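Excluded from the complex is one protein chain; the other protein chains are retained at their positions.
Now for subunit A:
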Amino acid sequence: MGSSSGDLRYELSQNAYIKLVLHSLNHPTSSVNGVLIGRISPSNDAVLIDDAVPLFHSHLGLLPQLEISLMLIEEYFSAKGLNIVGYFHANERSDDYELGGVAKNIGDHICRYFPQAAILLLDNKKLEALKKSKDRSAVTQVSSVYIGNYNHESL
């Protein structure tokens, strides 16, 4: 599954997608977030997102836990040749489609280290539909995850 934005393509692996969906579904009553792990493809035209690490489901706006998690995650994955390439966020309310201040700041921070980072905001209504649909193919179909390329230059 991929999505294009400007010249760069983003490919979200099934592993990463399932992890971020499951994390959101596990905490239906609070906002959740997490980071995306991956690398730039050898041909330099795509960002391959191989894995996702769910972070929090409470107190998303607090710094200490975020700093430690990012440190440890960076350490762990750089040994495997992967970087933090993005951030995913799901809002608390089902009709909230805005990327809040916290998400923007964290996205900002990640973009500083990886300029082509992708920020994913989950579509809560589609998540809910996912639970009710018995169709297996729905899990891998694009559940319209809004991908906003938070480009550092645009700030």
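As a working rule, a residue touches a chain if its C-beta (ideal position, glycine included) is under 8 Å from a C-beta of that chain, and two chains touch if they have at least 3 such contacts; residues count from 1.
The working rule: contacts and distances are computed from a predicted model.
Just to verify: the chain that's not displayed, which of "Iron-sulfur cluster assembly protein", "Trafficking protein particle complex subunit 2-like protein", "ER membrane protein complex subunit 2" or "Glycine cleavage system H protein" does UniProt list as its protein name?
Missing chain, per its UniProt entry: "ER membrane protein complex subunit 2".
Which one touches the absent chain: A:59, A:112 or A:125?
Here the residue in touch with the unshown chain is A:59.
Extract the touching residues of subunit A with respect to the undisplayed chain.
Interface with the chain not displayed, on the subunit A side: 29, 31, 58-65, 67-68, 71-72, 75-76, 92-93, 95-96, 100-102, 105.
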